[in-house]
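A single protein chain has been omitted from the complex, and every remaining protein chain is retained in its original position.
Here the chain labels run A, B and C in written order, and each chain numbers its own residues starting at 1.
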Amino acid sequence: MTTRTAAPEAPPSATPPSGRPARIPLWANPRVGLVVLLVGLVVLFTALRPAFLDTTLTLVPLQSDISVYAVVGLAQLAVLSLGQMNMAVGRMAAMSAFATGLAYDRLGVPLIVGLIIGLAVGALLGALAGLIISRTGVNSFVVTLALDFALVGLITILYTRFTDGVAFAGQPAGMTALRNDTFADYCMGEICGPRIPLVVPLALAAALAVGLLFRYTRVGREILMTGANSRAAQLSGIPTRDRVVQAHALSGLLAGLAGFLLAANNGAFSASIGDQFLLPSFLGPVLGGTLLAGGAVSVLGTVLGATLTQVIYKGLNLLQFQLDQLKLYIGLVLLVALSLDRVRHVVAERRGARA
Amino acid sequence: MMLTAENLVKTFPGVRALDGATLRLASGSVHALLGENGAGKSTLVKILTGVYRPDGGRILLDDTELRLSGPLDAQRAGIGVVHQERNLIPAFSVAENIVLHHLPRRAGLVDRARMRTEARRCLDLLDLDLDPDRPVADLSVAQAQLVEIAKALSVDSRVLLLDEPTASLTGDEADRLYTIVRKLRDSGHAVVLVSHKLEEVFAVADTVTVLRDGRSVAEAEPLADHTQDQVVDLMVGRAYASVRLAERHVDPATEPALRLRDLSTARGHRDISLQVRPGEILGLYGLVGAGRSELAKALLGLDRITGGTVEVRGRPVRIRDVGEALRRYRIGYVPENRKEEGLFLEQPITRNIGVTVWRRLARAGLVTERAERRLVAEYTDRLGIRAASPRQLAGQLSGGNQQKVSLAKWLAARCEILIVDEPTVGIDVRTKAAFHQLIAELAESGLALLLISSDLPEIVTLADRIAVLNDFTLRGELTNDHDYGRMSQAIIRLIHAGPDGAGEERAA
Amino acid sequence: GCTRKSENDTSGATTRTADQVKIALVPGGAHPYFQPWKTAAAQARSELKLADVTFNETSGWDQTKQNDVVRSLAAQGYNAFGIFGVSPENINASFEDLKRQGFPVASLASCPAGDVNKADFCLSTDVELAAYKAAQAAVQAMGGQGNLVHLTGNKVDSNTQRRIAGVQKAVDETGGKVKLLQTVTDVDKDLQSAQKAVADLLAAKGTQIQGIVNTAYNPAVAAAEGVKQAKLPIKVIAIDDDQTILAGIRDGSVAGTVLQNPVGQATVGAYALLKLSEGCTMSQPGVVVDSGSFVVTTANVASYEADRSAKTDELRKAFDSQYLRCG
Partner (left out) sequence: MTTTTARPAGGGVRLRAVSRRPEFTLAVLALAGFVALAVATGGNLLSSGTLGAFFRFLAVPIVIGLAQMVVLAIGQMNLSVGTLTGLCAMVAAWLMLEAGLPAPLAILGALVVGLAAGLLNGLLVVFTRINGFIVTLATMTIFEGLRYGVNGPDTFQGYSAGLREFGSASLLGLPVVFLVALAVAGLVAVFFARAVAGRQLLATGGSPFAARLSGVSNDRSVVVAHGLSGLLAGVAAVLTVAASGSVNASIGDDLLLPSFAAPIIGGVALTGGVVSVVGTCLAAFLIRLVDVMQAQFDINRRWIDLIVGAVVLGAVLLGTVRQRLLRRTS
């Protein structure tokens, strides 16, 4: 048989059809921009208030706070990977902390067991949200917002039923150490550790695990692909519904961890844990360059973003602004930080176009 | 009237889409704009309609320079357009979509009566009997395409740009469109036609401009001076040679790899029986909307099967989702709509191909980028995917290369049964030929292929047997003897014969 | 092996002279109740010749933020703290932090939940007593019989629980003549929710209610306004002496209010913090001192300030003679 077809295609040329630069220049990397901004702010705050470098009163608590909010950011990041949101991060953290507190209060379980129970509760709540979202197709914003509402009620009902007020009175052994100690308090002979709070490694481990998950594991990559194009993912054999559930479960689990870290920092498992998580949960990832559209995440960026917000907060606190100015400046600095990234982006695009 | 675009240059990040392209239009003619995928045709159309601003060059309308700062400027200058991408607001009515760019207003409010009258007028031009109040979301793909054209006509235009207007139209509908195009030409309009369907182009166009890599290699030459082959040579930039697709022989006694027995689905398919053997290509032909894609999706568990059985290698199966189809039964599906269903446009090529094989690549649960890149390199080589790097985003590739990526993921997953849905829609002649060869080679290597296509020449070229589907029922099956004239007639007859007449047409 | 450094770094109380003492007064967040602290702080600073007294309300009713604010202040050189703990349940942990660094700490206007107070002392309204007095005032205004409603704040807060108990006690004492019809909690978050809750309550049961006792600010404002608007003969007992409420007492729309003693808390608190900085110790560490509560009606609306100053003076004397051990 003969058919009219063109000549077989020439062998693929090694040179690309268009000279696209293979690597983005270093300065255009959003993470680098963040680091520069961060260093600039630290220098500025230190110049204005030398107390910014006070180890015990500023740097050590700052590290603890960053740990909490980096994990909060990661909890949001876990669902931003899908292009979805978790409006109930705070409440999942609170439920998880409640579970840990209850387990200790009633069963006297050790700290680590309590933590595991708490994380499991967080993960279950996340999975529940994911399940509703994936089975009904209702927008994640709506589902988690409604869940948030329901949990606000539930948490206080539970605390009233199981405690005298809004917190568990007792604390498992080790909580105080987790709160107060730094590695400098632990010595091997003469050598003591650095002045890093004990909660930091927990947050670092979480960041590492999440980074590993999205970069190297199949499940993590498939979650990202579901976020990038859910229809194509489904047609590529990815069980997209399961991935949605898993991403939300991860979000719940990380929210639980954040709740635990906050409880450790504040010294009690209380109903107010997570009340203030929602805003920072978005700021960390977004400042770090994660879009709300899904399909791509930056764990390092999230940690840097959380660091940036905490540094801003700490610096403004040291400057002793009154409430109205404090809020005003936080909002303005955030807007500037976000816009700087945009400016960088535009410049990078111009340069790329000219290349 | 003359519309001239001179030396247009347009650069996207990393891509020079236009590099000194020139287009000259005279009123009263149909002008073909041809070129391979990525040659820059759509970019040119978008510059002429104010969607993009050129980085260099100028546009002249009768010797005065035209500065277009947005789509509205182009409309005011009398330039109407049907873009390659769909361009309708689903929730709005047909009428509102047609006149959206110049909603008739009265005291700041939309004048609905005038809107309807105006829309009616444009629909009448196309002999289209559509309720102007129907939401566009309810329309079929073809109807929506016709509404797009009506919308372009609603601009009081002297110039009409049509970027692949017939990609989703049936032959009849395309004919109707071309009748109108001729009418417009005769009344003094200038019409630009972008299409990969050269037969159609040669039937209606008077002059031709050919773009290659963003440059015009032929400028407004009379089409009558060229043969189709010459035009293809110009597009490709190289002498044209025909190739033979090797003859395939499949023993009819081989056990079918995939077999449907009296399959009915929730979508409305009734009693469909088909079979494909390893090494064989079964063509599934039908008009747009015949239910072929739906059939494929039902097979993959995306729609409910209500009756009959699916057998894979002789064993009845129940497939729940694509993952199961792939892993247990080695069935793959290359969807028709690559941008929405086949690809992850914002992801690198590596991930687009790797997505089906991570399970296999994982060591201790971890997939390394290196292993993935190695695997991807194998398939980019084998399919000749042209890309700057394996990290390039799929969305930055040309249509043909995108389609190859969409196919590569199934080859990487080592499929044995492959369903390929409209593989060459919107793909230029050269790439299309390469694709045909690739599909033939895949069959030779022992894959069982189900080729869904609305492109008659394509199906007659490739298929061993051709099943014809219309209105969700099987109208018959023909053995392909590769004689285009005879086969096409037989197929068209099958489509138009009622279901009752199907029996006698059914070939052995 | 790995050993934990022994707990020997609890800095013993360093003594400071008045011109070295910088006191920080930290409320739980922005609230009218704390506003008198500002002027009291300035006054204490000049009277006691302190290095500095600051007032910082940026905690935003969040314990985490408050901890941060307190630490920032410490980093800035503030070395004595009077704190209204956002969450009574875990404020003790924050107190301990400060104590460990050798700073004297006062729990002002609210005491930690439970029976333990890790601050040097707690100078606060006895909320149960104040609520009891308020309820008694309400009972009296109602003529000793009828139905009473209690509007208050966050239900899951130990102070709210104490207030509920106080009101219950006063109602019980009437021997059934006054019935506590309803206790509405969680209406102090913002003014509009309070207004809505009051309007709905009056709509539902307005005619059955003879008295409303408020133990939170927003509902007090809302109830005074709501009752006036609905023109119902309901006696409203409010809380604190915000201008709006005093105006209500004068025009008769509010039957009375129960005042607390924020000025006393700030001035006496600052005084005691100074003494502790100078080397005094608490004779009974963690002691809880009632800063007083006063019922104000039209009868004494002009003269209540004198009672309150008297109480403040009395408090300072009590600290000198009873709670502080100097020397």
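Throughout what follows, contacts are C-beta pairs under 8 Å (C-beta built on N, C-alpha and C of every residue); 3 or more make two chains touch, one makes a residue touch a chain.
None of these values were measured; they are calculated from a predicted model.
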Self-check item: Omitted chain - touching chains that are shown
Solution: A, B, C
Quiz item: Looking at the whole complex, which of C:100, C:189 or C:325 touches the chain that is not displayed?
Solution: C:189
Quiz item: Considering the whole complex, which of B:19, B:36, B:96 or B:213 touches the chain not shown?
Solution: B:96
Quiz item: Looking at A:42, A:59, A:120 or A:154, which makes contact with the chain not pictured?
Solution: A:154
Quiz item: For subunit A, which residues reach the chain that was dropped from this view?
Solution: 132, 136-139, 141-143, 145-154, 156-157, 160, 279, 282-283, 286, 291-292, 323-332, 334-335, 338-339, 342
Exercise. Provide the residue numbers of subunit B that touch the chain removed from this figure.
Key: 49, 51, 70-72, 75, 83, 85-92, 96, 100-103, 105, 108-110, 112, 151
Exercise. Pick out the residues on subunit C that sit against the missing chain.
Key: 30-32, 34-35, 57, 155, 182, 184-187, 189-193, 195-197, 199-204, 206, 218, 221-222, 225, 229-230, 242-244, 247
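Keep in mind that, in the parts below, only the chains that are shown with their structure count from here on.
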Exercise. Pick one for the touching-chains graph, please: line, ring, star, complete, other.
Key: line
Exercise. Determine, using the mean of C-alpha atoms as each chain's centre, which chain is farthest from subunit A.
Key: B
Quiz item: Looking at every pair of chains, which two share the most C-beta contact pairs?
Solution: A-B
Quiz prompt | Whole-Å gap between the CA centroids of subunit B and subunit C | solution = 73
Quiz item: Listing for subunit B: what residues touch at least two other chains?
Solution: none
Quiz item: Which subunit C residues sit where two or more other chains touch them?
Solution: none
Quiz prompt | Partner subunit C, residues of subunit A touching it in the complex | solution = 49, 51-52, 54, 56-58, 61, 65, 68, 156, 159-160, 164-167, 169, 179-181, 184-188, 192, 262, 265-268, 270-272, 275-276, 313-314, 317-318, 320-323, 326
Quiz item: Along subunit C, where are the residues that touch subunit A in the complex?
Solution: 1-5, 30, 54, 56-58, 60, 62-65, 67-69, 71-77, 86-90, 92-94, 97, 100-101, 113-114, 154-158, 161
Quiz item: Which subunit A residues qualify as touching subunit B in the complex?
Solution: 1-13, 16-22, 212, 216-218, 221-222, 224-225, 228-229, 231-239, 295-296, 349, 352-355
